[in-house]
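Only one protein chain is missing from this complex, and each of the others stays in its spot.
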Amino acid sequence: MKPPPFRYAAPTSVEEVLGLLAANADDDPRVLAGGQSLVPLMNFRLAQPGFLVDLRLVEALTTLRADGDVLVIGAMVRQSAAERSPEVALAAPLLAEALGYVAHPPIRNSGTVGGSLAHADPSAELPAVALALDAQLVAAGPGGTRAIPAAEFFRGPFTTALEPGEILTEVRVPRWEGAGGHAFVEFARTHGNFALVGVAAMIELDEDIVTRASIALSGVASTPVRAVAAERTLAGTSADAATIEAAVNAAADELSPAGDLHGSTETRTDIARSYLRRGIKLALSRAQDRR
Amino acid sequence: MDKRDITLIVNGSPSMVSVEPRKLLVDVLREDLGLTGTHIGCEHGVCGTCTVLLNDRSVRSCITFAVQADGARIRTVEGLANGADLHPLQDEFWDKQGLQCGYCTPGMLMRACEIIEQNPDPSPEQVREGIASNLCRCTGYQFIVEAVCAAASRMRGDEQRPHQATTPTEAKA
Partner (left out) sequence: MTTVSRPEPPPARTHKEVRKWIGKSIRRVEDPKFLRGRGGYIGDMTLPGMLHAAMLSSPYAHARITGIDTAEALAAPGVHAVITGAQAAELTGPLPDFGPNPAAHTWRCLAVEKVRYVGEGVAVVVADSRYLAEDALALINVDYEPLPPVTDMERALEEGAPLVHEDLGSNCAYERTFQFGEVERDFADADVVISDRLRWRRSGGQPLETVGALADFDLATGQLTVHTNSLSFTSYLFMVAGTLKIPANKLDIRPMPAGGSFGSKLFATKPAVIAGMCSRAAGRPVMYLEDRVDNISNCDHHGSDRVYDVQLALMRDGTMRGIKIDTVDDYGAYIQFGVGHHGNALAQVVGPYRIASVEYRVRAALTNKNQQGAYRGFGSEVNNWMLEQMVDKAARQLGIDPVEIRRRNFIREFPYFIPTGNVYDSGDYDGVLDKALKLADYDYWRAEQARAREEGRYIGIGLITAQERSVFSATEFWFWFDKPGAPVTSMPESVTLKVDATGGITATLYSCAFWGNSPETMVAQLVAEEFDCDPRDVSIVYQGSKNGLPATGPGGSRTTVMLAGAVEGASAKIKAKARRATAHLLEASPDDLEWVDGGYQVKGSPEARKTLAEIAVMLHLFKHSFPEDMESGLEDSKVFDHPYTTMPSADRKDLGVFYPFMGHACHVPVIEVDIETGRVSFLSYAAVHDCGTLVNPRSLAGHIVGGTAQGIGTALYEEYVYDEGGQLLTSSYLDYLIPTAMEVPELKFAHHETPSPWTPHGIKGGGEGGRMMAPAAINVAVNDALAPLGVRLTELPLTPDRILAAIRAARESPR
């Protein structure tokens, strides 16, 4: 399982990256971030890019800072660095928690935040988190820079809004102020494996009333999805057991996940129900603790 | 295909090698540098058999191109022992029988190094979760957890134990 040959460059600036992608546009060029998804595909020869542009020396892509109310994470920030980062813990604890579920620590040492988002695996954790937090994904391309809302970024399995020649440079995560509780939970058959279902939940309380709920699911569709019906069911309520159940049902009724050898549609729906319930309860209890 | 000259600092020694960009780090270590201690298990980044430390962080060398490691400090199993003296992890794996076929062992040892370096006093549960990244088909993991905990304890200096020499005539426990 050896990868096919490719030409390679390791530039140091975003401009150079874009230039190389443009210059080699006919040769199926791709960027190489952490490689934790791309290299296995290449070892299987399912991906055969003719040109790889390695991003590891582009320092501009490794930023990690708070910009007012927004947490800015460079696309090449390693997942393990983000997981350990005090800035992330403070500004986006949902992201910090979700990162702990991405594969295994050795994968996270190489894997990048941007790489996972741009890869857009329907079972992946970070796309669901980006969706739940209404993140903006910033792309740079020949036409300049643009910020793409998460809700528009994930188009299909392994398909994003990035145009050919465009790369993700950073993700901008708005901070939840106030009494917000976070929860990321997921079900995988074996530890660290691809999840059948993941739930990213944020719940904000004012006194006992849910003022804001943001719930995204991974693994249940061809992209991460917001459980809008569940969010609406919870909003303005005290989120008692019956309401939570109603929210779970509202979400589950909208689901029709594709089945495969690891879980049929019914199994995935049952698990989604179970984990929605867990995620909502955990986010709620953390919101209650934060008041 | 064009080769690139890269420098890998392996177990403290810099080596310059000329490699195709597509050559995997595990193959460069094993073939170009003759360090066959790092093994290949799956070649798609799931089993962890190929684990090495790159700038003190564990990585899967079967899904890392060697060119991505240009200039990096790499630690492999060959760098653990100090001549005749085994590293406490190696000695504890031996003592607790944390290996049977030995194939996952180098990767497991390097991952265990990272676990202890990041947390010098891990609980058995933390060790078990930490090594979940590395598959073992022989041991069922139990004696590996014991070995890693015992090694961590020694490395903290909790226990004074003479290093086990590895020549049979000297090692009469």
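Each chain carries a letter (A and B) given by its place in the written order, and its residues are counted from 1.
In this section, a contact is a pair of C-beta atoms (placed from the backbone, for glycine too) under 8 Å apart; a residue touches a chain by one contact, two chains touch by 3 or more.
Everything numeric in this text was worked out from a predicted model, so none of it was measured.
Among B:Thr7, B:Thr36 or B:Asn119, the one in contact with the hidden chain is B:Thr36.
Within the complete assembly, B:Val46 is the residue of B:Leu8, B:Leu33 or B:Val46 that touches the hidden chain. Note that of A:Gly34, A:Gly74, A:Pro105 or A:Gly263, the residue touching the chain absent from this view is A:Gly263.
Only one residue in the set A:Thr63, A:Thr211, A:Thr243 or A:Ser274 touches the chain that does not appear here, and it is A:Ser274. Where subunit A meets the chain that is not shown, the touching residues are 1-5, 44-45, 187, 189-194, 196, 260-264, 266-267, 270-271, 273-275. Residues of subunit B that touch the chain left out of the display are 20, 22-23, 30, 35-44, 46-47, 49, 76-78, 80-81, 86, 90, 93-95, 97, 99-106, 109, 128-129, 131-133, 135-145, 166, 168-169, 171-173.
Note that only the chains that are shown with their structure count from here on.
Work out the mean CA point of subunit A and of subunit B, and you get 31 Å between them. Contact residues on subunit A toward subunit B in their complex (touch as defined above): 1-8, 10, 32, 35-36, 39-40, 42-44, 52, 54, 56, 80, 104-107, 109-110, 191-192. The touching residues of subunit B, when paired with subunit A in their complex, are 1-2, 4, 20-22, 24, 27, 43-45, 48, 51, 54, 57-60, 62-65, 67-68, 70, 111, 114, 129-130, 132-133.
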